[in-house]
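First comes the structure, then the notes that go with it.
One chain of protein is taken out of this complex; the other chains stay put.
Let's look at subunit A:
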Amino acid sequence: MTATSMTATSTTAIGTLAARLRTVLGTDRVISDRQELRTYECDGLAQYRVVPALVVFPHTAAECAAVVKACAAAGVPFVARGSGTGLSGGALPHADGVLIVTAQMRRILELAPADERAVVEPGVINLQVTRAATPAGYYYAPDPSSQQICSIGGNVAENSGGAHCLKYGFTTNHVTGVEIVTPDGDLVRLGGRAPDAPGYDLLGAFVGSEGTLGIATEVTVRLVRLPETVRTLLAAFDTTDAAGAATSAIIGAGVVPAAIEMMDALAIEAAEAAVHCDYPAGAGAVLIVELDGPAADVEAQFVAVERLCRDNGAFEIRIAADDAERALFWKGRKSAFAAVGRISPDYIVQDGVIPRTALPDVLRRIGEIAAEHGVRIANVFHAGDGNLHPLVLFDDAADGQAARAEAASGAILDLCIEYGGSITGEHGVGVDKAKHMPRMFTADDLDTMQLVRCAFDPRGLSNPGKVFPTPRLCGEVPGRHKGAHPLQEAGVAEVF
């Protein structure tokens, strides 16, 4: 996908807007140099590229609101961007729009461990929250593999998860309040410090809205007490089937591990190449199982987990002796996506969910898909909650491989739906999966979602073109169509 060229009118509109924004932010914080703009043309999913018309760096909520207000007044679309690590093209810019980067809004405004709360600006890096809270004995639980760089604002927008979400829940379970700039440029608060606010759960609607309902300018997160004990083991199996059976056995036994992660042989190979994690040689699959909590509980359950792994065919079990060894177990897993770059020139990171019990079946089917399409597929996943991350490897330089990889990747999503799962577990829909939404939802389902969008953003200026396959016009009552809108006639939009 490439940038569409700007029309003459939009160029002047942008010029006027740029001048306006420079008075708000100063010249340094409004970028219009082509080469500089181009460094923002993509996020972590680099196959989609659009050069934004302007990039701006607000430092405060008020500045952010002023920027959005100016955009709204000019009718110019805007897109929020945190650290640009998204894997669904959510932060893909709009060619005639403004990219609002929160990376310089990175202050931790309040750290209140006793209240189990922290208040942060949206550009604060996920891991920084944990690092700030650790001395007081607390941490921020959601831990995407990208935690060293992804922003809390991006996490909120994507409702990001991580290995430990099996026990602790996703971002949505750890955010109690946000301050947002609405698409009109008003600053409003949703939720607060209390665990639950009266009235509609607008906070719940906002978390996971992928930047389509406005921009978060302040986030109140829960801090969780550091567990008394953490025990981690690495179990090696001959096959993913055996590792999958072990996973089901562990959960079936009533143990709730902090995390159960699985990697298959190809993913292990990549991780070894990247970080020399030294996993057991010859493993067809490894499981990382982590238990945390009060020492006595953890010890008892750890013994059970070890036994269940052995019962299901683990040929080697390693137990992390200290934090350093635990870090090494995790390093292999957490670097796996990017590490695949070591064994393949190009790859697609897929993200889907299936019922955990279907794991062996689905993995076999993924193997078949790989063979059918003539591509290699590495599997890394949050086994505990059935969140798959198949990595489809290909070489863009080789004829037709990219198309076959894309097809294989799509086939995996069909598989997820077939097994009653979902087309995304944590990476979001963005621009990449918008086209798959109708496979999972009926037209009525999607209309209802769009009603929410319309309530926040009737003019569709906030991150347009994401999440929904077809842009819609707001202001019409669903179902009761009264004559066609000009855009509808032109086939550009649908009315509901």
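Rule of thumb we're sticking to: a contact is a pair of C-beta atoms (placed from the backbone, for glycine too) under 8 Å apart; a residue touches a chain by one contact, two chains touch by 3 or more; residues count from 1.
To be clear about the criterion, contacts and distances are computed from a predicted model.
UniProt records the chain missing from this view under the protein name "Glycolate oxidase iron-sulfur subunit", selected from "Glycine betaine/proline transport system ATP-binding protein", "Glycolate oxidase iron-sulfur subunit", "Dihydroorotase" or "Carbon monoxide dehydrogenase large chain".
Considering the full assembly, A:345 is the residue among A:26, A:282 or A:345 that touches the omitted chain. Screening A:103, A:187, A:402 or A:474 for touch with the missing chain picks out A:103. Summary of contacts with the chain left out: across A:33, A:322 or A:399, the touching residue is A:33.
In the full complex, subunit A makes contact with the omitted chain through residues 33-36, 38-40, 42-44, 46, 57, 83-85, 101, 103-104, 106, 123, 125, 127, 146, 148-150, 273-275, 335, 337-339, 341-342, 345, 347.
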